[in-house]
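Let me give you the structure first, and then I'll get to my questions.
As you look at this complex, bear in mind that one protein chain is not there, while each of the others sits in place.
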Amino acid sequence: MSRTRRLWMLISSTLITALVVTSCATGPDNKQNSLRPEGDSAEKIMNLFSPIFWLATVIGIAVIVATIYVSFKFRATDKNRSPKQIHGNSVLEIGWTILPLIILIGIAIPTVQTVFELDKKADPGAIKVQVVGKQWWWQFAVETDSYQILNADGTVKTDEEGKPETANSVVTANELVVPVNRQIELDLRACDGETPVVDKTVDELKQANPCNVIHSFWIPSLGGKVDAVPGRSNRLVLKAQNEGIFTGQCTEYCGLSHGVMRMQVRVVSEAEYSKWIEGMQKPPVQPSIASEGQTPTPAQRAIEKFGCANCHAMDNPATVSYGPNLTHFGPDFENEVLGGGSIPKTEEHTWRWVYNATDWENGWGIPMQADDCRLGVAPGEGKRCVGMPNFSVPYVYKGSDGKELKLPAMTETEAKAIGDYLYKNK
Amino acid sequence: MTTPQDVETNDALTTVHGSEIDEAVELVAEDIAVTTGTKNAKISNAKLAIWLFLASDFLFFGGFISAYLLYRGRSLEIADAALAEGVEPGKILSDVLDIPFTSATSFILLMSSLTMVLALAAIKRNDMRRTQLWLIATALFGTIFLGGQIFEFTEFVREGFTLTTNLSGTTFFVLTGLHGAHVTVGIFWLMSLMGLSMSGKLTSKDSEKVEIAGLYWHFVDVIWIVIFTLIYLIPVN
Partner (left out) sequence: MTVIAPETKLERNILKKDANRIKGSALTALIKRPTKTTGPFSWVTSVDHKKIGILYIAVALLFFVAGGIEALLIRLQLFSPNSSVLTAVQYNQMFTMHGTTMVFLVGMPIIAGFGNYLIPLMIGARDVAFPRLNMFGFWVFLFGGVFIYSSFFLGGAPDGGWFGYTPLTSSPYDSGILPGNGTNFWAIGLLLLAVGSTTSALNFIVTVTNMRAPGMKLMRMPVFVWMMTIISFLTVFALPVFSAALIMVFFDRNFGTTFFFSATGGDPLLYQHMFWIFGHPEVYILILPGMGIVSEILPVFSRKPLFGYSVIVFSGIAIGFVSWGVWAHHMFASGLGPVAVSAFSVSTMLVGVPTGVKIFNWLGTLWGGSIKFTSAMLYSVGFIAMFTIGGLSGVTHAVSPADTQQTDTYYIIAHFHYVLFGGLVFALFGGVHYWFPKVFGRMMSEKLGKITFWIIFVGFNLTFAPMHLSGLAGQARRTWRYQEELGVTFLNQMATVGAFLIAFGVLLLVINIVKSKFKGEVTGSDPWDARTLEWSIPSPAPEYNFLEVPRVSSVDDFWHKKYEEDPDGRSILRDGVDLKEEPLRVTTEEAVSKYGVHLPSPSIWPMIVPLGMTIGAYGLVLFNWYTCAIGVAVTAAGLIGWAIEPDTENAEHGGAH
């Protein structure tokens, strides 16, 4: 390493340390701290930002001190009632135009270098993840080697033509599990793929694909944020340097519960990661539908009664659905999260979420706009179906013949049954 | 001749007789000229204002024209993608355009700019009859153009190309619709000038009013030339 490079790194690390120490004013439990990089990308940014920040601070303090000094030195006294009427000084003007320009050029060069560095594609061998921002949670489809989808009883799942189904990704929500020291290439999108819309009436448009908001993916400890924009796919390459859980949240206002749309990245060892992938590729411990000849369990009955399958995939780890894929909902690790990443995944929280996902007052839910989801409709038609509805109350609606109909409320028992079913599907 | 700046107080109007009145009138006129900017102005207040307004309006149209240009061809891509999924694509603009018809109406709009110029020339030489003639002609041509637009739009809608069909429809109808709204405002403006003229309140001293209306009208025409060229004449394939 050249001397200048070493000097630069020495200065950088001193300044970074200073900033990090300052950041200790925030909590030690803070896993969402851009000032304590735990990933390559965040570190590169910090190396660039820190010296510039301190330079700006020094300049700022200098200007403010100068202001205060000048204000005192030249305050009005009897002796200086008539100061010299100086109009300007060309040398000074040129000087204090050129100097900032030079400093800024000095800042611009490493900036542009870093921009291009951070934009580079990931190395081959990186793990590819398709990330989809939804309202109000993050979906992760982790690319794996091709594997066969199995039914709960161990038989191979076949499609309509009898061919065995294979997949090359596992779909999960709220938490992204990655191995340490390996590059992850995130492909950020705002919806699951869009059917092109042509020749629709206004009403039909209202029902069309829910690619209706921009989200932004931000795990500060690992890297900067990148938006998930409808119609686009944006790339973000991260590489975690340490194991642990690093939290983040959506950082582009996306509606009602934007404020609690969070997620976390769990960095584990390679061995744990392989084990996790294997577990995800397996079929669910319990299927959501009873097989022929068997009596449905209370959970399976409740699932059918309340139409969970309308929004959630539950028997196939590779399927993408409107709501999170629940095939392996059950926690494989400690400190997992549910409910848009803002609620700890415990047994109680799980059944309470199923029961009433809008109960944010008590910390068991988040605000939703989803009452009409009970009708099994996609957003639109003047109906509000963004998020998960509150099942703890009955849903009254007008049928096609104008008569008032009612969908029943879920009981706590039913909710507990479903919760138990979900929690066991690790 | 004393100028206001050179006198301490202005007693010129306290006694009303004789040549002092001419002085007084001149003083008032001078004050007006200085304080309303007509004394040293290279371009009058009203004309400067209309130019600034037109610059603003130009950027306004620029927003919609830029959207149109950025979105060119996207409806075709979407239609192709939809076809691949077995969905019937809707009509796009090039399916329904009738360039000969629109060329004719565009020509009429261009002619209306000519009649506008003639109206201005007429009022400058105090020919009120001709002024009214050319103003009516301009408004008439503008109305014919509008009529042509309305006919064209209803035809498009009948053929299945509407505001909400696709991105092509969206960008086309909003842009041309706003232009049509501008033409409509222009026609009302011209009719007001007609009204003023017919009640005898428009003289050659008011030629600037006609000039300003003319500037607006020419602007609307120029915008149409841009729209016509970009949308109608340059095909999307």
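Note that the chains take the letters A and B in the order they are written out, and that residue 1 is the start of every chain.
Everything that follows uses one rule, which is that a residue touches a chain if its C-beta (ideal position, glycine included) is under 8 Å from a C-beta of that chain, and two chains touch if they have at least 3 such contacts.
Since the structure is predicted, the reported quantities are computational estimates derived from the model, not experimental observations.
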item: Option touching the unshown chain, where A:A66, A:V156, A:V285 or A:L405 are the choices; value: A:A66
item: Residue in contact with the excluded chain [from B:L114, B:V157, B:V174 or B:V222]; value: B:V174
item: Touching residues (missing chain, whole complex) on chain A; value: 22-23, 25-35, 42, 44-45, 48-49, 52-53, 56-57, 59-60, 63-64, 66-68, 70-71, 74-77, 80-89, 92-93, 96-97, 100-101, 104, 107-108, 111-112, 114-116, 118-119, 135, 190, 194-198, 200-202, 205-209, 211-214, 216, 218, 220, 223-227, 229-232, 234-235, 247, 249-260, 262, 342, 360-361, 363, 367, 369, 372, 379-386
item: Hidden partner chain, residues of chain B it touches; value: 4-5, 7, 9-14, 16-17, 21, 24-25, 27-38, 40-41, 43-49, 52-53, 55-57, 59-64, 66-67, 70-71, 74-75, 77-78, 163-164, 166-167, 170-171, 174, 178, 192, 199, 201, 205, 208
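To be clear about the criterion, only the chains that are shown with their structure count from here on.
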item: Chain centre separation in whole Å, for chain B relative to chain A (CA means); value: 50
item: Partner chain A, residues of chain B touching it in the complex; value: 75, 78-79, 81-82, 85, 87-91, 160, 164-166
item: Chain B-touching residues of chain A, taken from the complex the two chains share; value: 195-202, 205
